[in-house]
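Attaching a single structure in structure tokens format; questions to follow.
Every protein chain but one is kept in place in this view of the complex.
Naming follows writing order (A and B), and every chain is counted from residue 1.
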Amino acid sequence: LSVLLLLDCLGTLAFALSGALKAARSRCDVFGLVVLAIVTAVGGGTLRDVLLGAHPIFWLAQPGYLLLALLPALLVFLWSRPMARTEQPLAYADAVGLGVFTVIGASKALDHHAGWAGAIVCGCLTGVGGGVLRDLLVREVPFVLQKEVYASATIAGSGLFCILRYVHAPEWLALVGGAALVIVIRTFCIAGGYHLPQPDPPDEPPAAPTPLA
Amino acid sequence: LSVLLLLDCLGTLAFALSGALKAARSRCDVFGLVVLAIVTAVGGGTLRDVLLGAHPIFWLAQPGYLLLALLPALLVFLWSRPMARTEQPLAYADAVGLGVFTVIGASKALDHHAGWAGAIVCGCLTGVGGGVLRDLLVREVPFVLQKEVYASATIAGSGLFCILRYVHAPEWLALVGGAALVIVIRTFCIAGGYHLPQPDPPDEPPAAPTPLA
Partner (left out) sequence: LSVLLLLDCLGTLAFALSGALKAARSRCDVFGLVVLAIVTAVGGGTLRDVLLGAHPIFWLAQPGYLLLALLPALLVFLWSRPMARTEQPLAYADAVGLGVFTVIGASKALDHHAGWAGAIVCGCLTGVGGGVLRDLLVREVPFVLQKEVYASATIAGSGLFCILRYVHAPEWLALVGGAALVIVIRTFCIAGGYHLPQPDPPDEPPAAPTPLA
């Protein structure tokens, strides 16, 4: 279980870094960096705890998560350009965080008697919620809605976690299996650049405008 | 009461369809369609339950609502252009959903001892909350703030529900009366295209820019 905690910290750092970099790109001041780093790192788990009614919220019980998220914000404030160059390699740390957050979320939902559908939604929400809040705060369409196999990976992972728990596999196996599935899918898609299909645009394309003269 | 449940399902389907169509217009992938369909359908009730502290949230207790919202997302993914043509006629199904969601929200608030003001706010929130979250996620100013007699209809409906409960009318009468008022107002406004008044723009109009030459 201490391995899980270590990976949880790694994921928190990777998520906080992505928030701080997005803040710097949006011309936020130093407070904005800190807020976006914290929101990205703990936002998903906060939404999960609020929906489950799991009080106290996890970072009120363990404020260490907030302190952990401060570190990347500080680094980006001091050295924004070198930190921006770490983003590409850190996509893999982000994938690890996504996998760990997902199974932690699904596991906490089952502990609160949320049922299988609730566990899948909470797993997905814990993984992607922070990124959605981050994108909303800097006024972008949340990228999970548009790009890459990201949220779908968390649904596959929390689904596998639920199946393993349903067949009475030991909890550690379900945690490892679900997280590993997310990480494998993400790594595969980062390396290959795969996307989900989009529907056709629902409206007919407008006719070409008549030239003025 | 089973009529209420049937209308609740109809409203859920209509709300989910509006979310899925908005997602398709915003170039979301298939996961984005599902998320926006679910958020639009259950978002208002979720905000209500979180504010009331009514745990478990209604769709954690009854995951059928989530499955119901998947259906329109699937239809839009497969046949986005034919589905877009159903939007105009479905404005009336949306009006039914708005009325039913409103009185369900107001009724649940009273059950949780929220008082009359709380019941009106919760009725309104249950009706319009899903649409507000949908518009935020695709980065539009929520249309309830700008256009049409939409939220005002829910306030009138939850107000009538509260008055009927206050004079000790039977619950079914209050539910039917409140929902009917919302549906009548909305139908009237859809057919006639009525809007609420806007204030004058608060700043003086800028002087016409001086031409360059």
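Please note the rule applied: a residue touches a chain if its C-beta (ideal position, glycine included) is under 8 Å from a C-beta of that chain, and two chains touch if they have at least 3 such contacts.
Keep in mind that what you see is a predicted model, and the values were worked out from it rather than measured.
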Touching residue (missing chain; options B:L4, B:A91 or B:L136): B:L136
Residue among A:A91, A:V138, A:I163 or A:A180 that touches the chain left out of view: A:V138
Contact partner of the left-out chain, one of A:L7, A:A24 or A:A153: A:A24
Residues of chain A in contact with the chain not shown: 21, 23-33, 35-36, 46, 50, 53, 55-57, 59-60, 63, 66-67, 76-78, 80-81, 83-84, 136-139
Positions on chain B where the hidden chain makes contact: 50-53, 112-118, 121, 132, 136, 139-142, 144-147, 151-152, 195-204
